[in-house]
Each structure stands twice: as C-alpha cells, then as structure tokens.
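Yeah, one chain of the complex is gone here, protein chain that is, but the others are all in their spots.
Per-chain residue numbering starts at 1, and chain names A, B and C are given in the order in which the chains are listed.
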Amino acid sequence: MSSMSKSSVSLAVDIGSVRLQNPILVASGTFGYGAEFADLVDLGRLGGIVVKGLSLHVEVGNNPPRIAETTSGMLNSIGLQNVGVEVFLEEKLPPLQQQGVAVVANIWGRSIEEYVGVAERLDGAEGLAALELNISCPNIKQGGINFGKDPELTEKVTSAVKAASSLPLWVKLSPNVTEISELALAAEAGGADALSVINTLRGMTVDVGSRRPTLASTFGGLSGPAIFPVALYMVHEVRRVTSLPILGIGGIDSLDRVLQFLIVGANAVQVGTANFYDPTLSARLIDELAEWCGDAGLTDVTELIGTLRET
Amino acid sequence: MSSMSKSSVSLAVDIGSVRLQNPILVASGTFGYGAEFADLVDLGRLGGIVVKGLSLHVEVGNNPPRIAETTSGMLNSIGLQNVGVEVFLEEKLPPLQQQGVAVVANIWGRSIEEYVGVAERLDGAEGLAALELNISCPNIKQGGINFGKDPELTEKVTSAVKAASSLPLWVKLSPNVTEISELALAAEAGGADALSVINTLRGMTVDVGSRRPTLASTFGGLSGPAIFPVALYMVHEVRRVTSLPILGIGGIDSLDRVLQFLIVGANAVQVGTANFYDPTLSARLIDELAEWCGDAGLTDVTELIGTLRET
Amino acid sequence: MLPPPEAGAILPAMPIHDLSLVLRQLRHLSSQQFILELEGAEIAAECSPGQFVMTTVGGEGNPLLRRPMAIHRVLRDENGHATGFSLLVEVVGRGTAMLQQRQPGDVLNVLGPLGTSFRMPEPGTPAAEHLLVMGGVGSAPFPLLAEGLLREGHSVRAFIGARTADLLLCLEDYEDLGVAVEISTDDGTRGRHGLVTEILEHYLKEREEGPAVLYACGPLPMMRAVDAVAKRADLPLQVSFEAPMACGLGACLSCVIKLRDGDGWSYQRVCQEGPVFDSREVVWE
Partner (left out) sequence: MLPPPEAGAILPAMPIHDLSLVLRQLRHLSSQQFILELEGAEIAAECSPGQFVMTTVGGEGNPLLRRPMAIHRVLRDENGHATGFSLLVEVVGRGTAMLQQRQPGDVLNVLGPLGTSFRMPEPGTPAAEHLLVMGGVGSAPFPLLAEGLLREGHSVRAFIGARTADLLLCLEDYEDLGVAVEISTDDGTRGRHGLVTEILEHYLKEREEGPAVLYACGPLPMMRAVDAVAKRADLPLQVSFEAPMACGLGACLSCVIKLRDGDGWSYQRVCQEGPVFDSREVVWE
C-alpha cells in the first residue's frame, strides 16, 4: 500500500526558531516532569515535553477532590501545585536534558512580577527549548482579572516576560473568551513567538447526594475528547489572524485529530488528558503520523499544515 | 424506601408569571414543532415545548452536510431553517394548543426589526406561553456582530422585543463569551423575564480525507452530553448575578444532570440533543424526578432549586 | 403507471415505536457486510418497503447518535406472522464497525418504522415490469419491495452492481423469491464488466414495449445516472436517498436534500419527506 517507507518522511517542524523532531508534544500538567512516563514512553522520541506549570515558589495547590470525570472529559482544579522553579532546575530538568528531548517550561504567576521572576530564573537554563506562558491565571494585583481574558493584560504580561528572557516565548490562550483572535493578536503584539491553543474550558459538576460541587474549589478546567471541536475551531480562528506558529491542544485522542489540527493550521500539537488514560498514545502517534504521511505520498509533514480546503 | 408517593410531589414551577406543570421542557431545534414526537411522547405531560426558531419569513437554511458527530456531542449548522411565523401560526401551533402543553416560541432575526416583526406577529397568539429570544445570530445591520456576544446589542434587542409583545420574554444566552454574567445582566436590563442558559458552543471538525470542514458552513454549534459541565458552570455564573428565573440547558442525558441544574439554581431545564438519540427521555425524566423527590422526602420540587452547598 | 406522488406528501404512517430489541442472529456476508436479525414484531408487522429504522450500535452513548438502516426483510414464523426484521449493513465507519461486533442476545434500541415507503402500484393498475436498480449496500431495501410487488402479481427484475463479485448482495434473496437478476461488477469478476446503469440501459433497449417502473438505491452518482436513463426512456423512477441523520423523526433538519418547489427548490427532509422520492422531484446537482 505505502509507496513511501515511514522512515523517509520528515516529521520535523519549526516553531519559530525552535526545531522539533516531530509535531507531537505532550501538554503541561498532563505529563508531570516527564520522568513519570519514562517506563512507558521513550521520552527522547517525543516532539517535546511541556512540563507542569512552574511558579517562583513551591505551590501547595487546591484542596482535594481536584478532579471529576465528565462525559468524555474531565474537570481539574489542581490549583497549579508544583515544586517551584528552583527544585525544577535542580532535580527535574537534568534527567530530561539527558534524554535529548525538547523541554518547554510552562510558567505562571499571580502578578506580572511573578511571571517575570520565573522567566528570569529559567533564562539560560541548559536544555530548555522555550517558555510557555500560562495566562489562564487571576492577576491578584488587578482585582483578580484573569490575564488571559483581557487583551491588554495579555499583551503586558507577554512583553514583560519577553523582555526578561532570551528563550522563545509561547503564549497559551484561554478558550473562555468572546473572541480568541483578539487575545492572539494581543499576545503577538507582546512579542509571542508562538501560540498554544487551547487551555481548558471552564466547567463544574455537582454531587447530587451531598448537593456540593464535586470539586473542592467549585470550578475546574474541562479537558479531554469532549472539547476537541471547540479547540479545533479556536485554532482555526487564531490561524485566520496570525501567521505565528500554533500548537494545537485539546481533546487529542487519535491520529485523526492530530491531522485535523495540522490541516486547520496548527504547526504542532500537544497531547493532554489522553496521557492519563492511554499513556503510550503520544509515542504511537509519532509512528502513525509517519505512516499516514507515507501512505498519503507526503515526504514532509509540513506539506499538510494549513491545507484546509474551504469554500 | 419511598415515604412519599410520587403523585403527592408537586413538580410545578413558576418561570416568572408562567406556571409550568413540571420543570422538564424540550429545547428549541431539537423537538421540531412537537408533532414529530407525538407517537413517542405524550406531549401534554411535558413542562413545555420550545419550538424550532421562527423567523419572519420562510428560511431555507444552510447547505448540507449540516451535522457532524463528535465525542459525546454533535455539531449542527442547520442555519435556522424554519417554516416562518405565518405557517407556524396556521399549521404548527393549532395541534399543539390541543395538547394543552405550554408552547414557547423561539424567535430570531438578522436585525432588531426582524426580531420585533416576529414578536409582533406572535403577540396575542392563543396557546403561547412565552417567547424565547435566540440572540446567537449575527446582526447584519451592524457588521455581522453577534447579538449575543455584545451586552449593548443584547439589551437593545431584548428591550425592543419586550416593547413589541405582551408575552413573557425569555432570553437565551450564548456561551461563547468571556463573562456570561454581563450578558445576563444586559438581558435583565432589557426587560427579560427569564434566561435560557445555554445555547451551543462554537466548534468545528474536519474530514481528513477531503481536507474539508465536515459541515458545509465550516462552523457549527456543539451540543450534547460533552458540554454539560460548561452549561452547569454558566448557569451558576448567571445565578450569582441575577434572581431572574433560569432555564438550564446543555447536555442533559439523565435525571442526575437535571438535578444538578436545579441544585445550582435553574428553575427548570430543557432537554436538547438527547431527544434525537433517546426520544422518550423527556417524558421519563418527569417520572424519575417525581420519584426522586418522593424518595428524598421533598413535597415540592422547588425545595431543591438553588440549594447548592458551597464553602 | 404510478400516480405522480405529491412533493412532500406524507403517507398516512403507522405509529413509530421506540423498542429495545434483542439481536437474534448476525450473519457475516463478507468482511465488510453482514445481516442483523432482530426481534420487533411491531415494526415488522407495520413497516412498508423502503422504510428505515434508527438503531443504536452498542457502546454506552459513544457514538452518541443512532444510525439509519433500511428494513431489509421481514422475518416470519411458520404461520407467516411477522416476528422480526433484518438489516443489511456495510461497515463504513465507527458505528457500523461496532454493529458488526454485536453478539446474539445483545439489545439494540430501535426506532421505527420511519420515512416514506416505495409507492406500490394502485390495485388494478395494468401490469408493468418493475425494475429494481441497486449499487452496493443500496440493495438493502429491495428484497422487501420485490416481495411486495410479487405478492401483488407484478413482474420484477433486479439489476445489481458491486465493486467485485464478493460484494454482490441479496442474490440469495432474489433466488428465493424467483426474481430475475442482472449483474454487473466494476472489475468484471461476475456479470457484466461495468456499471449497473449499463446493464439497465442494455435491458431497456432489448425489452419488448410496455409499461415499466424503475426504483433505485445506491451511491449518488449511480442514482444520478439511473435518473438520466429513466428520463431518456421516459419511465417513472423512485429513488431512495441517504443523508446524515441525527433524529430520523423530522425534528433536527439535518438530513435535507434539494427538492423542486414551485419554480425553485427547497430543502426537504430525507427522513420525513423521504427516503423514497420521485426522481423528477429531486434537484440533481
């Protein structure tokens, strides 16, 4: 069937100045610091690992219960628990550096100063390919407005971090907005090198027995296969207004959905929630993508990107 | 087990001045004009039937394909095809009037004038319990901005329709916004008597084989069990800012989800997509709700509404 | 001749049932085709040729929607009482693949009978030849139609096309019924090498004069070609359409095709005004 052997297909993609060996990354918060999956996945083969969101200091996180299952999805309110940037650099990054995989540090803060603080601390760290800015966080200095919901704040935090770090900067957009294209443009204006689209949708569920929210923190972020059509739409919206590289994220559970993201214009994708229930999916997708490209007569996966036929 | 027989439980709820015999309605666009389900459901038992969105004139609708299945959901881009308000009044409403069920006319337009036109035509029609305003439509007079995405437009169209009709007015909010509470307040300011929460989420999928959008119109509205956590969250958000009656809509597929909506503060609910794959669900939910209330020792379903325990 | 059906006319329909039906048997015809035999006396007793059901495929709400399937045959006990019916299914995607995995004893939720049926000749109409033209799994509704026509004393001939000999469907059914069959395959492995429309045209040229009625179901290009043949031969044609369906009940408006409407056209529902249409009403594009 296949005219092309899969090894002759080039899967490499460029996210701005960052060359990734293939477009299959794993999403922040769904793959720990990589080591958690080392028994199951050859980490060195992945397109990249986006680590759990890092903050300036250790973060204790929200009270449990922190997850709730929903139809073909899940809610989480981890509360951005993490080891803090120091422990990351000392303990978590070195083993990943040995794997030779592109490591992307997802970072967050409660104020622009905190974002800048993490970014500065990570600047120059060996083995980091890029920073990914999680802007779905409330700004405690500005009445708790979510950075990612306000174009002005998005631009500000982007440009502040951009100035503080020499690393390529990916800005991860929140889908809980009226026009995601406005936020994309704001991030671009702030100097973003790429856009990660999307973070989780806001949602909640209730435990009828106790009449309490299922999550201790009432709300959480919805992820998983259920949100895929929304994510794909948002990538399409963002692609309409910018030529920045896009990382497509949301509900990937199969090669078909990876291909849909690429066709709509994502330059690479991140596998999220699926890592939890199908931990070897990311690695399998790399092989399946190579095979599919070969069968389709493509020599380079980039030939697929942005090839949506619209009428 | 049950101390209370289900017949002694009162299921009636008031949506403003409209008394419904129970809080289980069927959502616009998912139940036709009622007659389509007459073989399967005793229409007279339903809390209410919200009919397919009506416009001033016959509407041809979008090109097919108009639906795509997604994980635990579906996309639709029917394009608001409908028979028009005249045919509705002549042919569709009379058989429903005979059933004695509360009929709610969902209406839409491409300009405020069109909305007002439909509302005026329906004013005084016998057997109509209320109007439901679908504001998830582009305003062709104002650069195609979606009425439901802009608080000012939402308030304007609401107050214009309110002035044009003596019927109670329910405004159906779009979830594709940054702060749904702002839109809720705008509708309230415009004179809404109740709020229907939510309409579909925007989404798309792609047919990888042809590299074309699966829907002829590229985008569609996502509905079904997948969106439930988002819908519940939005009802919670709206309940925080207003004491208007709320109709909870989105992803209802079981009694448990009906109860979650009521606990969070919806006064009634509308079953949507589930009517397609489980056409007798709405009727069964009425019985199940009565039984559940009886088992829980409630004599009146309203005792449940808004009883969420938050800490 | 059939009286021309009104566009969008709805036949006085039997009530629709929503039933949980036990799967009696699943017979594999090829790696991609199989027959499901279901309980369901109500649907079996009340359905007409061309009507369909909406069935779940198994799998806990995933896929979400039911799948439309034509009623293939009515199953009868020794006394001739309808006890169930069969579906003839081709695997084309996830839902049909899941149906293929079902086991006898499994339960499917089935809604039906749905849609319009083929319009049978009025009793007393002068005898005509009834020519059934089918491609691929478009064969599904025809054995029931053939049976009905034969019961009324009409002569029936089937034109069956498939990609290759292994995929030819319903040959047994027609043998049982004593219906003459003409075959074509795309690859020439059986019957005429070519399209089913070619054997149809050939037959129409050779046959004796006299009234004939055409019926077609299959891929869109094939139905379009049959329409052209029918128009050239000035013969009436009923076509059975497919379209993606969410409800099957006429409520969602997802399944529309263009039908002539006055001077123009309008979108009509395949599940309600169809699936069987008079080909002259269809806007073939």
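Keep this in mind: contacts are C-beta pairs under 8 Å (C-beta built on N, C-alpha and C of every residue); 3 or more make two chains touch, one makes a residue touch a chain.
Because the structure is a prediction, the values reported are computed rather than measured.
A.B. asks: Of the chains you can see, which ones touch the chain that is left out?
C.D. replies: A, C
A.B. asks: Among A:Ser17, A:Ser166 or A:Thr280, choose the residue that contacts the chain missing from this document, as touch is defined above.
C.D. replies: Touches the omitted chain: A:Thr280.
A.B. asks: If the hidden chain were put back, which of A:Gly32, A:Gly127 or A:Gly191 would touch it?
C.D. replies: Once the missing chain is taken into account, the touching residue is A:Gly32.
A.B. asks: Identify the residue among A:Asn22, A:Asn76, A:Ser217 or A:Ser282 that touches the chain left out of the display.
C.D. replies: A:Asn76
A.B. asks: Just name the one of A:Gly48, A:Pro151, A:Pro168 or A:Gly224 that touches the chain not displayed here.
C.D. replies: Answer from the full complex: A:Gly224 touches the omitted chain.
A.B. asks: Across the whole complex, list the residues on subunit C that are touched by the chain not included here.
C.D. replies: 59-62, 98
A.B. asks: I need the residue numbers on subunit A that touch the omitted chain, in ascending order.
C.D. replies: 29-32, 36-37, 39-40, 52, 58, 60-61, 64-69, 71-74, 76, 78, 81, 224-225, 253, 273, 275-280
What we mean here is this: only the chains that are shown with their structure count from here on.
A.B. asks: Average the C-alpha coordinates of each chain, average all protein C-alpha coordinates together, and give the chain whose average is closest to the overall one.
C.D. replies: B
A.B. asks: Counting in whole Å, what is the centre-to-centre distance of subunit A and subunit C, each centre being its mean C-alpha position?
C.D. replies: Once rounded, the distance between the two centres reads 48 Å.
A.B. asks: On a C-alpha centroid basis, what's the spacing between subunit A and subunit B, in Å?
C.D. replies: Taking the mean C-alpha position of each chain, the two centres sit 34 Å apart.
A.B. asks: Could you list the positions in subunit B whose residues touch two or more of the other chains?
C.D. replies: 71-73, 225, 253
A.B. asks: Scan subunit C for residues touching two or more other chains and write them down.
C.D. replies: 61-62
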